[in-house]
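Missing here: one protein chain of the complex. Every other protein chain is in place.
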Amino acid sequence: MTAALRFDPIRLPPECEQLRKEVRAFLAEEIAAGTFDPHKPQREDSDNPEFSKRVGERGWLGMTWPKKYGGHERSFLERYVVTEEMRVANAPVRRFFVADRQSGPVLLKYAPEHIKMDILPRICRGEVCFSIGMSEPNSGSDLFAAKTKATKTDGGWLINGSKIWTTSAHMADYMIAIFRTSPPTKENRRHGLTQFLVNMKKPGITVNPIAQITGQYEFNEVVFTDHFVPDDHMLGEIDSAWKQATSELAYERSGPERFLETYYVLTELVRAVGPKPDTRSAEGIGRLVAQLHTMRRMSVSVAGMLQAGKEPVVEASIVKDIGTIWEQQLPHRVRELAAFVDDTASNHATLDEMLGFAIKTAPKLTIQGGTTEVLRGIIARGLGLR
Amino acid sequence: MTAALRFDPIRLPPECEQLRKEVRAFLAEEIAAGTFDPHKPQREDSDNPEFSKRVGERGWLGMTWPKKYGGHERSFLERYVVTEEMRVANAPVRRFFVADRQSGPVLLKYAPEHIKMDILPRICRGEVCFSIGMSEPNSGSDLFAAKTKATKTDGGWLINGSKIWTTSAHMADYMIAIFRTSPPTKENRRHGLTQFLVNMKKPGITVNPIAQITGQYEFNEVVFTDHFVPDDHMLGEIDSAWKQATSELAYERSGPERFLETYYVLTELVRAVGPKPDTRSAEGIGRLVAQLHTMRRMSVSVAGMLQAGKEPVVEASIVKDIGTIWEQQLPHRVRELAAFVDDTASNHATLDEMLGFAIKTAPKLTIQGGTTEVLRGIIARGLGLR
Amino acid sequence: MTDADNIVAETAERIFADLADGQTINHDKQGNWKAPLWQALTDAGLPLSWVPEECDGSGTSMAEGFSVLSVAGRAGVAVPLAETMLAGWLLAQAQIKSPEGMMTVAPASPRDRLTLNTHGTISGRARGVPFAKDARHIAVVTSGIGGASIALVETSACRIDNGLSLADDPSDTVSFDNVKPVAIKSAPSGFDQNSLLLMGALVRSQQIAGALETMLGIGVNYSGERVAFEKKISKFQAVQHNLAKLAGETSAALAAASSAADAFSSGAPLDDALFLEAAAAKIRCSEAAEKGAAIAHQVLGAIGFTQEHILHRYTLRALAWRDDFGSESYWAVELGKLVAARGADELWPLVASR
Partner (left out) sequence: MTDADNIVAETAERIFADLADGQTINHDKQGNWKAPLWQALTDAGLPLSWVPEECDGSGTSMAEGFSVLSVAGRAGVAVPLAETMLAGWLLAQAQIKSPEGMMTVAPASPRDRLTLNTHGTISGRARGVPFAKDARHIAVVTSGIGGASIALVETSACRIDNGLSLADDPSDTVSFDNVKPVAIKSAPSGFDQNSLLLMGALVRSQQIAGALETMLGIGVNYSGERVAFEKKISKFQAVQHNLAKLAGETSAALAAASSAADAFSSGAPLDDALFLEAAAAKIRCSEAAEKGAAIAHQVLGAIGFTQEHILHRYTLRALAWRDDFGSESYWAVELGKLVAARGADELWPLVASR
């Protein structure tokens, strides 16, 4: 009768606590040195190559990867701790985050050995920035409608077309993208797309930044004009990108970044209400903290199951669905709870500024990396409904 | 660019205020006489034939109908006032409500003159109770899947099959029902159903009450076995029940009963928190009252537009969609707001009891008379999406 | 009064269509569209809609003025039309003549209070004053021992600390340090800062409802053009339900705002029932703004998150307007207190009073 959803009560092992202390100490030093301001989440998109290298030096990039590629063979749960501490501190992770979370694992799985030996150690040293080329002007949620073409040529492929909404493309060294190598077939509309590694520094690529309503420039349009990709940069099987949606996706969906994006407003709310809140504020904060705690338990649970070799695809999608909706509504809930905050509260201006930014950020949270609609479709499929 | 939604700011005309006073005085007398207890909404389903007749005597049934049928040729807005005052007082309207709201108007439009002359005046006198036979065990939201058959016979039709969820069938004198007279066609799956007037006191009908989770018995299964319906009891055109969805439906969807079903818990909450509520209770009550006021303005607006001869079908569906979701959530919001109510509040026990009943009632509110899903489909069609 | 019967609203609509087309002004980063638009609005007498002719205004009816605001909300433009109208209305309460040019009002928040000093100057601080930076004059309500006064002040006499609303419109802190007003009169009996806030709340409700109408239009149009998974996204039930909910929020905002505007236009006294109308409008329109903007962005996806697309002109303004002249939380507490003080058995009579 019951559907089989599992959220094992995973605890972070003791080694994580030592690591957490180290990360906190490191971030405190960086803040003290002026590398970034934890109270300015709006600057989180700024590029910071030196910070990136220092994170690499600490051994906090490619943490779970084999040592031969520069990795550290540590657990997913240890990586989890680093990710959440960076996120909560509003550290400038933009430069290395995608490479560490998504691109590296894809290369590990599909790239030829010499490319792995070349690029992975550089990711681990925090030297390279990746972007992901999925959406196109006429294919957003529906990735398999992509039209940007890879045409076979001598020793490689010529790319023509454009990608859009590619985060960090303006500062990226590489992109992992899907391009059309064959038309879809009648039986399988997802057929015909192939995954490639693109060197963004080679000719034939124009990056046009797109301004967001937050005033930031995270997104880009990337136009390819006869851009050449060598044969050995094809990742995985030809025409079969659709098969390569793997359990990494589960990890990508359920990380702490899926519910902590606007967390900073909650901290500031607690500061603003002070040590003796009225019933209204106390209840509001209590509920938000209970919801946050629950999501973190869900997210840690998925990380632990992944570490144990399971593939909690539905559970991961649920974490993202609930988490992104929560972080999207959080600024509005905090705005309400702060409505009667004494304006002599020391952080009043900070809270106002943060709220403004968080409210503007909110709409994208349930769109990026798979919309609510797509996630619910995946969950429904997992429940056996479709 | 903008979709054309209209909610004209209709005001109730002065004659309504006099009427309202009369209705309130009448209800106060009935309460004083012990006819019903306004604090016992759970008894609202009890049958009360004498009350029904007294309402008829006052001229508050068939208010908008022609005088020749016993009606009073008053406005929709006057009827609105009577309906809302009865609802708010938790008066036992069950016996006459369906006849007055839905069945009478259908008869007015489709019944032959001699039937109108026979039945309508009796509705106006509060003497007859109607039920509506739409849903069947395998057709709920999808009315046009109905299978209960009307087979032509000498001078009339023989009915075989069953209807379900028919409110008040156990006490009804008549039912207006749709039966299958022809199979659906390929072009039009809604074809083949015909509307009939059924005399519930004639042979061939078994009514089986269905217990609800509230402990009440509003619903029934009605089984027809060779039940005979005379030819002149056919309402409207044969096979064309689907065309007969008219603007009455708009009125049915947007009345005050679509958001006031659980209103009593709000009144008791206000009583329980007393004259000097804390910020939490004040904000909660203020929002709920603002939402209630807004829905009433929407609902009055639709009634006024109907009175003016317009057909605000989408607007009416919106009132029901928003209204039923609101009245469904209201008991839960009130339960929260009452969480810290001083248990010496005089009405503590009453509030608790009412909340229990309202919470149990809540699930049906977005199901009966067209589910949320059906309503949103209608709204989407009105927006041009389908 | 509906827009169709209303020649003033039609005029406004034509001016906005001609001079403030959403696409055009969204691309004009210099704001070159603002001056011609303001000139045309002024030529049509719209900024002083609510100023009687004897106070040098257009003497338009309250109702017509509200429908201009609804049009302005639909257009989502960054000029202080609503603020100047409100200022003119405020000055007219004390028969003070309105000057030419852009105006705004203060205080704009229930947290602030301006004081009339014994020697006739004004002191205090008003935060979140919309368009103070652009206004030549500020119409203010002061509190003092002798009751409330209404005054006209030159912006240049005040200190302005520039701020920005969520929609990047000016939302400034105005400091009054013994400022000598251009004109000052006692407010009429019963009129005080709260009266201004209530009227401001109502003005913002109209604008929010208008912005929601545009969001709905944008959402519906987009869903009929955008294709995903080989069909128009308007054919997905999830999108249909989202837009139906947006239509519901838009309807609630429209009904609440137009009912309150109608009640205020009727000249009824400011009793509990009229307070309910205005407070409920601000509360419900603000709630609709939050839900509606979220849905509109969800339907449009990434494109709606860009500066390039016009959607943000309406969503961010609707969200920003929630904060002006008392947030929905503020008015909800006030309304809740009023309801509680009247008592349980007086709630229904209040709701059913119209």
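Per-chain residue numbering starts at 1, and chain names A, B and C are given in the order in which the chains are listed.
Convention: a residue touches a chain if its C-beta (ideal position, glycine included) is under 8 Å from a C-beta of that chain, and two chains touch if they have at least 3 such contacts.
Just so it is clear, the model here is predicted, and its values are computed rather than measured.
K.L.:
So which of B:229, B:290 or B:362 would be touching the chain we can't see?
P.N.:
B:362
K.L.:
Check each of A:119, A:285, A:306 or A:362 against the chain that is not shown and name the one that touches it.
P.N.:
From the options A:119, A:285, A:306 or A:362, the contact with the absent chain belongs to A:285.
K.L.:
Touching the hidden chain in the complete assembly: which of A:30, A:173, A:321 or A:352 does that?
P.N.:
The missing chain is touched by A:321.
K.L.:
Among A:40, A:125, A:271 or A:348, which residue is in contact with the omitted chain in the full complex?
P.N.:
Reading the full complex, the residue touching the unseen chain is A:271.
K.L.:
Tell me which residue among A:64, A:244, A:262 or A:301 touches the hidden chain in the full complex.
P.N.:
Only one listed residue reaches the unshown chain, and that is A:301.
K.L.:
Pick out the residues on subunit A that sit against the missing chain.
P.N.:
1-3, 5-9, 11-12, 20, 81, 84-85, 88, 263, 266-268, 270-271, 273-277, 279, 281-287, 289-298, 301, 314-315, 318, 321-322, 373, 375-377, 379-380, 382-386
K.L.:
Which subunit C residues touch the hidden chain?
P.N.:
The list for subunit C reads 236-238, 241.
K.L.:
Please output the residues of subunit B touching the missing chain, sorted low to high.
P.N.:
Subunit B touches the missing chain through residues 135, 138-142, 145, 164-165, 189, 210-213, 219, 328, 332, 335-336, 339-340, 343, 356, 359-360, 362-364, 366-368, 371-373, 376.
Going forward, only the chains that are shown with their structure count from here on.
K.L.:
What whole-number Å value describes the gap between the mean CA coordinates of subunit A and subunit B?
P.N.:
Centre separation, subunit A to subunit B: 50 Å.
K.L.:
Can you list the subunit B residues in contact with two or more other chains?
P.N.:
279, 283 - these are the residues of subunit B that touch more than one other chain.
K.L.:
Of all the residues in subunit C, which ones touch at least 2 other chains?
P.N.:
Those would be 239, 329, 333.
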